[in-house]
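Notes follow once the structure below has been shown.
Note that one protein chain of the assembly has been removed; the remaining protein chains are unaltered in position.
Moving on, here comes chain A:
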Amino acid sequence: MVSNVLYHCPCLSASSVPPPPHLESSAYSFHPLHTLFFCEECDAVRCNRCVSVEVSGYYCPNCLFEVPSASVRAEKNRCARNCFMCPNCRNTLSVVPSDPPDAGDGRLSAPISTVGEPPFFLYCNHCRWDSSEVGITFEKPTGLAAQLQKLEDYAPESLEFDRLKEHFEPILPAASAALARDIPGVAKYTPHARSGRPSGKDRSANKDEMPEYKSRLDINHASTYGSGGGDVDVELMRRLEDVSEIASLEQRWNYSWSTSLETRDLKPLRIPLHSKRSKRCPACTHILIKPEQKAQSVRYKIKLVAANYLPAITVALPHQIEMLGHISAEAAKRSTKAPVDDDKDTRGGLQAGKTYPFHMSLTNPLYDPIQVRLSVQRMHVAAAVSSGEGGTIDKARRPPFAISIPTTPFSVAPFAEAWEYEDDEEMFGLDDDELEARLSGREKEPKPRSKTVGILEKRANVTVVGGEVALGKEARGEVKFNMLVAYTYRSDDPAPSEGHDISPSKKAALETKTFAFYTVVDLGNIIPKEEARIDPYDV
């Protein structure tokens, strides 16, 4: 669908008012509802940009083995088992045995063992690369990483890295102490607490006092190892017949500076580990997401997602829905095999100078009824006025459309599990009497006048409201507007600090809570007048 609704997370700005949706930068503060979190303590929406993230476990994405964090560091964040990546195409490599020796009589001899014939080598199922090309073969098909260990340990880059580590060891405690101070959660992983060194003294060892580092190898001679330019590379290029003989940047990215330029020298890579992460609220450090320990489990011990707190809003243009329905119905009648094409939105598009109704459906995830009040943010006008000095260009940028939506509060019935399985409308009406009375009282009013703006439909925990968008004659661009959604709900549990024995009067005051959040509603692109005339014949 072209039309969508995104939710605002105020994390990046000081003001809670979102930027106008026509600014390019506004995209960064609006997110789909299902990617947002909700902190109960702060009573605020949090997004992936603002939560603080902690690693709760590591696993290999190929063998799915959970790696204890102690060995993660020792293995340099890569899988230390049998998992390798193709250096050519990044596919997973598989271990294959050599062909059995030819008996000479033209028949294949029976395999000697079930695992196959040594030497074993790594083979890519996608690009057909194999590790015997670079002289890597194995005696047995298990523990490959251990068999390669020696090769890796004496590689010039790992020796250099060890030397660097050694060099920076003395100033590491101070640096990690500073890091632990600045970034919450780091302290857990740094071993400096155990070293027991007084960190006050170390802090004085700032960057200037660092002894100069002397590399193991002279960088100028790096070309002898295959890179760093020089005559060797020039000579190589001169003899080049095929571009693919030179490894691309992406293929060499994971290696050090001293690798060869040539594709045929690429070595298999150990697969980098993935992590499961828990997420905390940046303000109060309460946990928002805590995954289960098991790597492949998709359950969470703690999961505070915004979808369980904020009403879900979807928006649709009825004339588009109708048109798509027609296309699908016609296809079914003709029994053509062709599915509905993707270029359907050209016919159901928004044409300049016309007025379109649109539907917004609000779904209540709470077990209590909510009262919702919608209002369009009058941001465009202000933005246009402030930039009005710009002249004619800015005039075109003024909102070329007017939005009307119902401004009176309306209710959305509570979520009940039973409704998930009942499609009949009969279920509606079995709600508690008080709410029902209110609902029907309000519903009687708008129904007879079949207007487009107002409450259109109520079923289960969904309320559909209608709005209208009037497009200007010269309108172009996207129809996008910010909408403030404020909802009031009854909160059953009083704040924990208040204690349990509160007087009834106090309880009544606690009973309703209001939460407001901003959304941006995108109704899709406007088809300018001249194009609109041509389009129907194109389709």
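The definition used in the following text is that a contact is a pair of C-beta atoms (placed from the backbone, for glycine too) under 8 Å apart; a residue touches a chain by one contact, two chains touch by 3 or more; residues count from 1.
Methods note: contacts and distances are computed from a predicted model.
Asks: The chain dropped from view, which UniProt name applies: "Trafficking protein particle complex subunit 2-like protein", "Ribosomal RNA-processing protein 43", "Translin-associated protein X" or "Dynactin subunit 5"?
Replies: "Dynactin subunit 5"
Asks: May I ask which residue of A:S16, A:S71 or A:S94 touches the chain that does not appear here?
Replies: Answer from the full complex: A:S94 touches the omitted chain.
Asks: In the complete assembly, which of A:L240, A:I321 or A:A516 touches the absent chain?
Replies: Considering the complete complex, A:I321 is the one touching the chain left out.
Asks: Based on the whole complex, identify which of A:T35, A:S52 or A:Q371 touches the chain you can't see.
Replies: Checking each option in A:T35, A:S52 or A:Q371, the one touching the absent chain turns out to be A:T35.
Asks: Please pick, from A:A14, A:L249 or A:V298, the residue that touches the omitted chain in the full complex.
Replies: Of all options in A:A14, A:L249 or A:V298, contact with the hidden chain holds for A:V298.
Asks: Of the residues in chain A, which ones touch the absent chain?
Replies: On the side of chain A, residues 1, 34-35, 59, 61-64, 89-92, 94, 124-128, 274, 289, 291, 295-298, 300, 303, 305, 307, 314-316, 320-322, 324-325, 328-329, 331-333, 335, 337, 339-340, 359, 361, 420-421, 423-424 touch the unshown chain.
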